[in-house]
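A protein chain is absent from this complex, but the other protein chains hold their places.
By letter and in written order, the chains are A, B, C, D and E; residue numbering begins at 1 in each of them.
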Amino acid sequence: MYYTDKKLQFPVRVETPNPIFARALQQAIGGVEGEIRVALQYFFQAWGCRGPAKYRDLLLNTATEELAHIEMLATAVALNLEGAPLSLQEDVSSDAVGGSVLNGMNFRHILSTGLAALPENSNGVPFNASHVYASGNLAADMVANVTAEGSGRVLATRLYNMTNDAGMKDMLSFLIARDTMHQQQWLAAIEDMGGLTASLPVPNSFPQEKERQDVSYAFINCFIEGVAPAQGRWSEGPSMDGKGEFSLVPGAPMGEEPMLSPPRPSSGAQSEQMFDRKAAE
Amino acid sequence: MYYTDKKLQFPVRVETPNPIFARALQQAIGGVEGEIRVALQYFFQAWGCRGPAKYRDLLLNTATEELAHIEMLATAVALNLEGAPLSLQEDVSSDAVGGSVLNGMNFRHILSTGLAALPENSNGVPFNASHVYASGNLAADMVANVTAEGSGRVLATRLYNMTNDAGMKDMLSFLIARDTMHQQQWLAAIEDMGGLTASLPVPNSFPQEKERQDVSYAFINCFIEGVAPAQGRWSEGPSMDGKGEFSLVPGAPMGEEPMLSPPRPSSGAQSEQMFDRKAAE
Amino acid sequence: MYYTDKKLQFPVRVETPNPIFARALQQAIGGVEGEIRVALQYFFQAWGCRGPAKYRDLLLNTATEELAHIEMLATAVALNLEGAPLSLQEDVSSDAVGGSVLNGMNFRHILSTGLAALPENSNGVPFNASHVYASGNLAADMVANVTAEGSGRVLATRLYNMTNDAGMKDMLSFLIARDTMHQQQWLAAIEDMGGLTASLPVPNSFPQEKERQDVSYAFINCFIEGVAPAQGRWSEGPSMDGKGEFSLVPGAPMGEEPMLSPPRPSSGAQSEQMFDRKAAE
Amino acid sequence: MYYTDKKLQFPVRVETPNPIFARALQQAIGGVEGEIRVALQYFFQAWGCRGPAKYRDLLLNTATEELAHIEMLATAVALNLEGAPLSLQEDVSSDAVGGSVLNGMNFRHILSTGLAALPENSNGVPFNASHVYASGNLAADMVANVTAEGSGRVLATRLYNMTNDAGMKDMLSFLIARDTMHQQQWLAAIEDMGGLTASLPVPNSFPQEKERQDVSYAFINCFIEGVAPAQGRWSEGPSMDGKGEFSLVPGAPMGEEPMLSPPRPSSGAQSEQMFDRKAAE
Amino acid sequence: MYYTDKKLQFPVRVETPNPIFARALQQAIGGVEGEIRVALQYFFQAWGCRGPAKYRDLLLNTATEELAHIEMLATAVALNLEGAPLSLQEDVSSDAVGGSVLNGMNFRHILSTGLAALPENSNGVPFNASHVYASGNLAADMVANVTAEGSGRVLATRLYNMTNDAGMKDMLSFLIARDTMHQQQWLAAIEDMGGLTASLPVPNSFPQEKERQDVSYAFINCFIEGVAPAQGRWSEGPSMDGKGEFSLVPGAPMGEEPMLSPPRPSSGAQSEQMFDRKAAE
Partner (left out) sequence: MYYTDKKLQFPVRVETPNPIFARALQQAIGGVEGEIRVALQYFFQAWGCRGPAKYRDLLLNTATEELAHIEMLATAVALNLEGAPLSLQEDVSSDAVGGSVLNGMNFRHILSTGLAALPENSNGVPFNASHVYASGNLAADMVANVTAEGSGRVLATRLYNMTNDAGMKDMLSFLIARDTMHQQQWLAAIEDMGGLTASLPVPNSFPQEKERQDVSYAFINCFIEGVAPAQGRWSEGPSMDGKGEFSLVPGAPMGEEPMLSPPRPSSGAQSEQMFDRKAAE
C-alpha cells in the first residue's frame, strides 16, 4: 500500500517559464528514457519478484521514489507553461517571434491539458508500457535497470545543457545525482548476487552444455571478402566470464536455402503459386 | 551496402510441425526481447556512431548477423505452420482437440499470412521501433545491448524448454550460444573503453560537480516509519565506481507542496477553478 | 513524495491457480478499464490541477490508493500462474487438456516474465498512456473519472462472474466496492463544484452566446426519409441544464459541396489532377 | 446502410489559410477528444446495443452525424494548408519567418498527404481505436459519451480561442453548439433509463450485497500521518446514490506482504533466485 | 453529410454461434486488411481530393458503402457471441471442451464489450489509423486501394474457408463479390486517368530527367559472388512503362564508408568517444 505527504522530493522552481522547454521535459516523463518507465518497471519487477526478499524490497523502494520524480517533472512542465501563448497571431509573418514559440510547442499542452504535463514524450508520443522490462530473471532485470538509468542520466544531462534557467538546472542536478545512485545500486545488487561474472551468461540457470558451445565465444565476421573484420577485445583473449576464449570466425552459412511447401489449395494464395518446389528439385 | 547468399546461418529443421510453437516463436522475432529489435538497434547505433571506427564496425557486423537470425526464426515459424488447421470444426464441442489447436493459434498466421511469420510478438502485437535504443552514448548503448542479449537468451532458453522437437532444440541451442557470445562482446567493448568503473556514471563526460553530490550515493528509504528499510550492498560500503560511499538516508521531502497559478480565463477550465490559491494563502 | 509499507491493501488469496484467469485479470491491470490507467489519470490530473487545493488533494489521495490496487492484481496474476504449464506436449492431439490450458495463456506470462504480471491487457496489448485524460477542466475530468470507475466496475463484476475461486471472489468484492465509492466521490466533487447542472455545458467558462445557439438543443435527425427518427427524452422537453428546450430537427446540409484548389505543380500529385475545378465551374 | 449528399453539414470557410492552425485542427479529427473517436464509439455502441431499440437508434443517429463533423474538419485542414510552404529556405537563419511557419507544421501534411488532413492528432500521432468505449453497459457508455463530448467541447473552445479567422470561428461555433447538445442528449438518455441515481453504481445489475460494503462509501485516507486528509463532500454526508453515508477512514493495509513461490528450475531465472522464502520464514 | 436507414446492406445470419469465429471476424473489422481501414482510407482520400470532381465522388461513394460492411461484420460478431461461455470451469482439466472454447476467445469480447464487436483485429490489437493511405496522388492512392481490396478479398476467402456456417458463408460471399468489384473500380479509375502505363512512374508529374536515370531500370544484384542472381522479366526486356530497358547490374557501392564528426562536448556522449576520426585518417 502507498502513501503521500503531498510535498515535492526536491524543490521545483522556474525562473523564466519556457513552453519549449516544457516540451523537452516531456521526454523525461513519458519517453523511453523517462520516469514513468522506470517507476512501472521497478514496480512490476518487485511485484513479480521470486527469490530472496531483499531484492523485492530494493525494487519496491526505488519504484516508490521514482513516483516523486514524475511528480517533480510534471510540476516543472506546468510551471514552464504558465504564460504560454494560447492563440495564433492573425498574421504570423508580421510577428515571427510569437509564432515561433507557439509553433514549437506540444499542441496538446494547449489543446488537451490546459497547460499541464502529459504522459508523453517530447514529440507527443504517448508512453507505451511495452517498455516495462520485468523478465523474472533478476540479473537480466538489474542490467535492464542500469540501462534505464544510464539512458535516463544521458537524457537528464542533455536537458541540463539545454536550459539556462537556474531553477531547472537545480532540479536537474538533483535528478542527475539520483540517476548516478540508481546506476550504482543496481550494479551493487548484481554484486550482491555474486558479481557480474558469476551472473553470466544470463540466465545462469540454463546448463551451458545444452548450447552449441563451438560458437559461444566466437566473433563471426559478416564483412564481405576483402574488408577487414571488426577485430578487438571481443575477437581474441579470454572471454569476460572467464569460461572461454574469444575467436574470430569467418561468416559462412551452416544451413541451406530454406524450402517451404507449396501453398495449400484453400489458403488464399494465387494459382500461380501452386508449384511444388521440393518435388521439382 | 548489404549482400546475401540466400542460405540459412544454421539449419532449421522441424520434425513435428506445431502451430502453437509457431506462435511462441513469434516472441523471438517481433517481441521486445527479439531479433528485429536487436538487428535494428545495432544498425541504428552503427549508423549514428560517433567516435573511434572500431565500435561502429563491431555494431555493424553484429547487426548484419542478426538479420540471419530473424531469417532462421521466420523459417521456423513457416515450417511449424505447415499442416495447421485452417477451418473451425462445425461443432467444436464434439472435437475438442482440433479446436484446441486452432484456438491457441495466432489467427493472423491463418488469415493474414497464409501460414508464415509476422513481425509481431507471441500475442500478435506488432513490433514497435521505439524499442530501438541508440543513445549516441556508447556506454549506455553497450549496456543496453547486454540487456537485449540477456533478455533474449532468457527467452531463447524458455523456448528451448517449451518444445520437445529435436530440430527446434537444435536451432535454439545455436541461438542461445550466440546470445552468450553477444553478451560477452558488448561487455568486451566496455572493457575496451576502459572498463565498467571508468564508464560510470554514464555519461562520464558530464562533470560530476554539477550534480547534487550529497545524494549521488545515498539510498533514500521510502518505506514508511516502522518498516525496516531495504538494506544491503547498496546502502553501505564503497560505491561501485569507487568514487563515493553508500549511505542510507531517510526519505523526506526537500520541497514544498507545489502550487500552480489559477487557469487563465480563455484556457477552457471551469469557472469554479478560477481561484488564486497563491493569493489566498 | 511517496511511501510504502510493502503490505497489500486487501489480502490476495488464490485457492486454485488458473493461468487462464491470470490472463483475464490482466484486463484490470493494463486494460483501458484498468488500474494503471486510473492511477496515472488521477496523478496527472492532480499534478496539473489549477484552482482550489481540495480537488488536487482528492485526486492525489485516490491516485495513491490505486497503486495498491495494481499491486493486488499483479500479485493475483503471479499467484494464478504458479504451476502453469511451461512446455508443449510432444503431441498435443493426444492430450487435449494440457494443450488447451497452455494455448489459452498469454504466452508472455511464460516467455517474458517467468510467471508474473505485465502492464498489458487480457489480449497482451500493452497499456498506452494516451488513455490518461487530464484536460485541465475539472468537470470534464470528474466525468471522465466516473466513466473510468463505471467501466472499471463493469469489468470487475465480469471477472467476479468468471471465476469460482473464493480467494479471487473475495479480492474482487473489495475492488468492486472501491469502484462504487470512487464513482460516488467523483460525483460528489461535481456536487461540490455546484452540481451537474451548473457545470454544463462543459466547459462552463466559455460564453454560450458565442456558440450557434439555434442548434445547441436540437436533435438533428440523420435517418433517411421514411424511417422514423430516434425520438425520446432527448428530442423534446426541457434540456438537462435547464437552459433550453429540446427539439427535433430534420438533418439537412447547411453547407455546399467542398471545393479544394488543384494540387500545386511541385506537390507530388499526378499530372491528371492538375485541373482547376473552381475555374471550370 | 449509409448514404451521403456530398454536402457539408455546415459551411467551412477559411479567410486566411494558416498551416499551423491546420496542425491544431488535427486534434479535433484524430485526437482522443476528436470526431473519429466519437463517430466510431457511437457506431460500435449502436452495433452492439442489447436492450430497447430506442437507445440503438439514438446512438446510430448521432454516430452518423459525427461523420459530417470529421468531414467539416478535414475540409478545414485542407483549406488551411492551401499556400503552405513546401520547401525550406536555403538559409533559414536569413529568413526566420518562413522557417518558423514550416517548422511548426505537421510534416506529413507536406510529405504524406499533399496538403490535406490525416487521421492523426495535433502532434502527428495516429488515432488508435482502443479509445472506442463500448462496454455493453448503457449507463457506462452514456457517461463515457458525456465525457467524450465534454472533452470535445473543451477542445473546440480552445481552438476557437486560438484563431482569429472569422470562417474558422464560425465553423467552431457550430461544432461547440453540437457538443452542447450531445452532452445534453446522453444525459437525457440516462434520465430516460431512470436517472443517474437509479443507474448507480454502474453496473446496477450486480447485487451490491456481493461487494465488501464496509468500504463502499468510505473515503480511504492515503495521506501520511501529520498531513490533513482531503476532506469534503466526498468524506461525509449521504452518498450520491442515497444508499449509504460517506465516511473518512484511515488508510491501513488489511493484507500482508505478498509472498510468491521461488522460480521453477526451468523458468529462466537466475540460480541465485532459487530460494524458498516461504520455507525460510 | 451522411444518413442511414438502420438496415443491413445484406442479411447477416448465424446458424450456430461460434465465439472463436467471432474472434476471426475481427480481422475483417479492425485488421489492416479490414473494413474500418478502407472506410477511413476512402473518406480521407475523398476529403483531401484535389483535381477532377469525379474521383472525389467515386471515393466518397465507396467510403460510404464500406460503413455498411463494418456494420454487417459487427453484427456478425455480436451474433456469433450469443451464448458464449462467460465463466471458467472450476477445474478446466475435467472439462477440456468448454475451457477450450473460452481459452480461444478474445477476452475483451467477454470483459470489455459484453459480447459485441470491437475495432480490433483477430489478435485483439486495436486499429491504428496510420494505415489510412491518402497521399494526395491519385494514382498512388488507387494502387493502394487495389492493394487494400486485394488483401481484403484474400482475408474474406480465408474466413469463408474457415467456417461451415451457411449464414456466415452467405454474408462472406457478398463481401467477397464487393471486393471483386472494388478491385475492378480502382483499376478502372486508373484507366480513366490514362491507364497504368501513363501513370508510371508514380508520381508522373516529377520530371524524370531529375532522377539518376542510369539506375531507373536496372535490377541491382545483391546476391553474393557465386550465387546466381534473381533473373526474370524484371532483369531484361522492355520496362513496363515502355520508357526503358531492364538490365542486370552487379551490386557495388558507389559511395564510401560514411564518416561522422565526433560528438560535441555537451552532447551526452562518453569521453572515450571524443575522437576525431576524420582528423586521424
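Going forward, contacts are C-beta pairs under 8 Å (C-beta built on N, C-alpha and C of every residue); 3 or more make two chains touch, one makes a residue touch a chain.
From a predicted model like this one, the values you see are computed outputs, not experimental measurements.
Q: What are the shown chains that the omitted chain is in contact with?
A: A, B, C, D, E
Q: Using the definition of touch stated at the top, determine which of D:P19, D:G34 or D:G136 touches the missing chain.
A: Spelled out, the listed residue whose C-beta touches the missing chain is D:G136.
Q: Among A:A53, A:L86, A:A198 or A:L260, choose the residue that contacts the chain missing from this document, as touch is defined above.
A: That would be A:L260, which touches the missing chain.
Q: For the chain that's not shown, point to the residue among D:V14, D:L58 or D:V125 touching it.
A: Counting the whole complex, the residue in contact with the absent chain is D:V125.
Q: Tell me, which residues in subunit C touch the chain that this view leaves out?
A: Per the touch rule, subunit C residues meeting the hidden chain are 154-155, 157-158, 161, 224-225, 266-268.
Q: At which residues does subunit B meet the chain that is not included here?
A: Subunit B touches the missing chain through residues 1-9, 30, 36, 40, 43-44, 47-48, 50, 57, 60-61, 64-65, 67-68, 70-71, 74-75, 78, 112-120, 126-130, 132, 134-137.
Q: With the missing chain put back, which residues of subunit D would touch it? List them for me.
A: 1-6, 47-53, 86-88, 90-93, 96, 99-100, 102-104, 106-108, 110-112, 114, 120, 123-126, 135-139, 193-194, 199, 202-206
FYI, only the chains that are shown with their structure count from here on.
Q: Where does the D-E interface recur among A-C, A-B or A-D, taking recurrence as more than half of the contact pairs being identical by residue number?
A: Answer for D-E: the repeating interface is A-C.
Q: So how far apart, in whole Å, are subunit B and subunit D when each is placed at the average of its C-alpha atoms?
A: 30
Q: I need the residues of subunit A touching at least two other chains; which ones are they?
A: 1-9, 47-48, 50, 57, 60-61, 64-65, 71, 75, 78, 86-87, 112, 114-116, 120, 125-126, 128, 130, 135-137, 139, 154, 157, 202-203, 206, 224, 266-268
Q: Taking touching chains as linked, do they make an open path (line), a single closed cycle (ring), a hub with spokes (star), an all-linked set (complete), or other?
A: Shape = complete; every chain linked to every other.
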